[in-house]
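Before I ask anything, let me first share the structure, which is written out below as structure tokens.
In this view, the complex is presented without one of its protein chains, the others remaining in place.
Now for subunit A:
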Amino acid sequence: MTTSTKTDTLLLWVFALATLFGPIILAPFGAGYPDLLQKFAIFGIFAIGFNLLFGLTGYLSFGHAAFLGVGSYTAVWSFKLLSMNPIPAIILATLLGGLFALVIGFITLRRAGIYFSILTLAFAQMSYNLAYSVLTPITNGETGLQLDQADPRLLDTAFGIEYGAALPVSSLFGLDMNQTWTWDFMGWEIQLNAGFYVCAVVLILCFWIAMRIFRSPFGMMLKAVKSNQNRMNYTGLNTRPYTLAAFVISGCYAGLAGGLMAVTDPLAGAERMQWTASGEVVLMTILGGTGTLLGPVLGAGAIKYMEQIFSAFNKPELLDFFSFLPTAIAEPLVSVLALFVGEGWHLTLGVMFMLIVIFLPGGLMEGFNRILGLFNRRRGAAGKHPAKTPAAAE
């Protein structure tokens, strides 16, 4: 086994353990509750998939929310027609996300650069508007697609699974997705949620697949597409199928993420397809570190965490927080800061995004690598042996 494979195996283990112990690790930060943890995992998957396209080939898609929405609708339909079991739902969501990506990618990948971005954006907005208007029989328009007691659920009926009078919840062979075990651990309330663990296992699997793609000849070809398409053509490589394959894989990831959203909360609305959702995944990827393995997951976590923290804050809490200051200072200070919290938390996100892009163009991962580099240099100087460059933290 070469060193790089060893590092990768280690990274995968650390990632898997960190994900599975997420509810415990994040509890002290006030992020250990199921709703937020599920978002971390789901948007992590979405961002990993987006990064496989944008990070490796450099094609910036502004329409990935369309695949997310398709995944959600597919999963809810699978609940309605087939079974409340999440497994067929997420498999179908992945496949349909990929199929959609195949069609849209086939058309949009004729262009590169800004034209590609605009084309994908146009397709996503078209899907969004269709979901609201013409496709209402499939999407249930503004109300969103919901479960109904009268749904056929053919597979469930065939296996004799009954849900009684209550609205059914998705359940993995009897394990309800909204079931949570609480547990008191050193004063923190740890919440272990079944839905989160389904998402976590899928996330680890997705991370592993992405890692294999990064380290494969195919992954290297995708990096070559980003680097120099002209040279690729004159080297006997056809770039179109490579970009299309990356687009479809990325669409599968988005569909899967959308499916998991429906698994944790069986409801699908058209707003998931809106361009703001496409923009969010771009921000996550860039914030975390484009083209790195871990970056997109970190970026997704950072943005969802900030959303939670800053949008929960409001003027009264701020006043309370600065109560030690004289009123003459506290009042104006709070009125300025209040713009950045609550409804205006996007302002904080914007400021942070600008700072990262200007000072750390490689995202959070570049920050970590710089810190690691500093640390290694110091240790190398002290120990009189040459420090190896930190290639590990990818």
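FYI, a contact is a pair of C-beta atoms (placed from the backbone, for glycine too) under 8 Å apart; a residue touches a chain by one contact, two chains touch by 3 or more; residues count from 1.
Everything below uses one rule, namely that contacts and distances are computed from a predicted model.
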Which listed name, "ABC transporter ATP-binding protein", "CbtA family protein", "Oxidase" or "Response regulator NasT", is the one UniProt assigns to the chain that has been left out?
"ABC transporter ATP-binding protein"
For the chain left out of this view, which of A:241, A:316 or A:350 touches it?
A:241
Among listed residues A:111, A:226 or A:346, the absent chain is touched only by A:226
Considering the complete complex, identify which of A:155, A:213, A:330 or A:352 is in touch with the unshown chain.
A:213
For a quick check of understanding: of A:4, A:179 or A:314, which residue touches the chain that isn't displayed?
A:4
The missing chain sits against subunit A at residues 2, 4-5, 212-213, 215-221, 223-224, 226-228, 230-238, 241-242, 245
